[in-house]
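One chain of protein is taken out of this complex; the other chains stay put.
By written order: A and B. Residues from 1 in each chain.
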Amino acid sequence: MRSEPGTRSIQLGAILLFGSACIVSWSYPPKARWIPLIIATTGLLIALVDFFIPVQKKEDEKEACNALDVSPRRELVVWLWIGILFLLVVSVGLIVGSAAFLAIFLKFFWKEKWTATILVSVVTGACIYLLFNKAFQMQLYRGIFFE
Amino acid sequence: MFDAWLSGLASVFYLDTFYLLLIGTAIGYMIGFIPGLAGAFALAMLIPFTFSMEPGNAVVLLLATHAVVMTGGSYSAILFNAPGTGANIPASWEGYPLTQKGQGGRAIAAAATSSAIGGAISGIVLMGLIPVVRMILLSFTPPEFFMLSILAYSFVAGLVGKHPFRALVAVFAGILLSTVGIDPVLALPRFSLGTFYLWEGVKLVPLVMGMFAVSEMIKLAVSGQGIVAGSVKGGVKIGHDVFKGVKETFQHWFLVLRCSGIASIIGIIPGLGAELATFMCYGHALQTSKHPEEFGKGSIEGIIGAEAGNNGKEGGSLLTTLAFGVPGSSSMAILLGFFITIGIVPSPEMLKQNLPLVFSMAWVIIIANILGAAISIFAGRYMAWLSAVRAPLLVSILLVVTVIGGAATHNNLGDIVTTFFFGFVGYQMDKYGYSKAAFIVGFVLGKITEKNLLLSLQIYQGVGFLTRPLTLGLAAIAIFAFAWPFFKRYRDKAKMRGGTSNEI
Partner (left out) sequence: MKRSRLLIIVLLSTVLLTGLPQKGLSEVTKDYFKGKTITFLVPFNPGGGYDTYARLMVPYIKKYLPVENVIVKNEPAGGGLAAANILARSKPDGKTIMILQATAAILSELAEVRGIRYKSDQYTWLCRLTSSPVILVSSPKSAFKTIDDFKAAQKEIIIAGIGRDFSSMASRAVFEAFGIPYRTVMGYEVSSEMVLAIIRGDADTSAFSYESLKPTLDAKEIHGILMLGEKASGVQIPLASTEAERLNIPDNKKALLNSLSKLLELYRSVAASPGISPALSKVMRDAFEKAINDPEFLSTAKRMNKPVDPLNGIETQKMVQDAVNGLRKDPESIKMIKSLF
């Protein structure tokens, strides 16, 4: 379980977030800058304190980190699938993208049988289509090529 | 006034009106159930259908739909950890662990019952406060709203989880995120990253859906688990404990009452939102609970408090909208537009002249809430088995549904990106112990605090507004509320020490 380096990077990320917000707010005209600046500065201070407080014991850190009991590899694989879902949805739209995703996700990640996969993907896609296009009379996002 | 009250009630029971009440309740419940779709969506979707309806009937349909959206939302929150709306998040925190232990029916019933009671109380509040609403709205000015938002932070201070510093980071990150958008005073876009999309700020629905629903689905995919842990499936008849849930809600009647009260106040103040109402009531339930250690693991009190909160704000919201035309939320804005369209122009005069109509609106809210609860309870017995559906199928479908839910309201590429981005952020926040609740509270409260602070400063040309009597009163309450947990801890420690020394 990589809690230490993971935690460190998140803490650094927080510092970076608030720090860049400080810099950007400073670039706004004087009247507009002070509210974001106050928030960003306070956040930065707290993030710095959080970073520099020594992490007492490994157990404390483990308690803080609620990481699931899985290998980092598994996490990464799931994130790759999420990326695929994102690309599909953005390119061919919410309905087609989701249906397509379901088909390949169920087959190649969960290792389900083709019959179950195709059935779920088609039925879910049909239900979503019926619900939004027919019942709600609204078009869901159709993908970057069609908008 | 009593006859207006009675005729208001009677008018709801005309056949075609009642029929629409039923339809509205069903529609609202279903829309609430689908993660991401909330009240505003339901109303916007129904409005075109109302063009050809009798105005009175249309009002019934719209109000009934709106009243039960969050009841439906609690259902999917508890069973699938996919909150139907942002206001059902605490229900997912407490209800879902109960589902995992096979007690889904109990959780659903408690949520439904407290929602119904909260909603009913809000209807009564609507009726009761009509004479004083004008006075309330004219006394509560930006300085008071500002102080109230500060007070709100104290209510949710109890939700920080194990790491106060990280929770603070989360709060400020949320507040920072709320500043994205157009500066309220100078109309300059802030942090817009060069896009028009961010001029309006980060939208709440994709943010909440991504951070709370999508991230949970991702967690399930990573862990590979189903929802109901395998060991419980066999012997327990899921849904069997439904009436236990109902009974427990009544046992905690005082909590329900208090949370409905808090929620009503939040409802009357424009701009605070259902999410805030829920979190404040949930926080209150936590602070006043005799078993705070249960929270996060399946506390029925948490569900009861939270759900009474989100339905309890309806009456107050409607009252403000009708009394002055100040919509407290996007759903109210849509309803307001609709009311003006049918000739109901909000004003205290209108309220006085149309008492039967206003009362019938209150009755619609009350009855729809009760019906919604009934749907939950009866469906609970039979639908709880859904959560036992095989993990791969359920998780995958839910993942896709929550993504669509995040994006469906406005159908924008930006919303889709937001949903995914905060899905990622939410997952990491959970992993490293940064409180998502604190973040969302910061986000929602940030806007209100900033707006009212800036307005106060401009109106009073300085910090003079702090000397207003009402503001000072609220400030005192806020200080007390912040100090109370520390005081309580000190007193408990002292008691323990005192106790041991007295033991013989």
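Keep in mind that, in the parts below, a contact is a pair of C-beta atoms (placed from the backbone, for glycine too) under 8 Å apart; a residue touches a chain by one contact, two chains touch by 3 or more.
Note that the coordinates shown come from a computational prediction; the quantities given were computed from them, not determined experimentally.
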Displayed partners of the chain not shown (whole complex): B
Residue of B:257, B:342, B:355 or B:417 in touch with the missing chain, whole complex considered: B:342
Given B:56, B:164 or B:184, the one touching the chain that is not displayed: B:184
Option touching the unshown chain, where B:8, B:97 or B:142 are the choices: B:142
Contact residue for the chain not shown (choose from B:271, B:309 or B:405): B:271
Chain B residues that touch the omitted chain in the full complex: 40, 43-44, 47-48, 51, 137-138, 141-142, 182-187, 196-197, 199-200, 270-271, 324-327, 330, 333-335, 337-338, 340-343, 345-347, 349, 410, 414, 451, 454-455, 458-459
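Here, only the chains that are shown with their structure count from here on.
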Residue ranges of chain A in contact with chain B within the complex: 6-7, 10, 14, 17-18, 21, 24-25, 28-29, 31-32, 35-36, 39-40, 42-43, 46-47, 49-50, 53, 63-70, 74-75, 78-79, 81-82, 85-86, 89-90, 94, 98, 101-102, 105-106, 109-110, 112, 116, 120, 124, 128, 131-132, 136-141, 144, 147
In the complex, chain B residues that touch chain A: 34, 45, 48, 162-163, 165-166, 168-169, 172-173, 175-176, 179, 183, 185-186, 188, 190-191, 218-219, 221-224, 392-393, 396-397, 399-401, 403-404, 407-408, 411-413, 416-417, 420, 423-424, 428, 430-434, 446, 450, 454
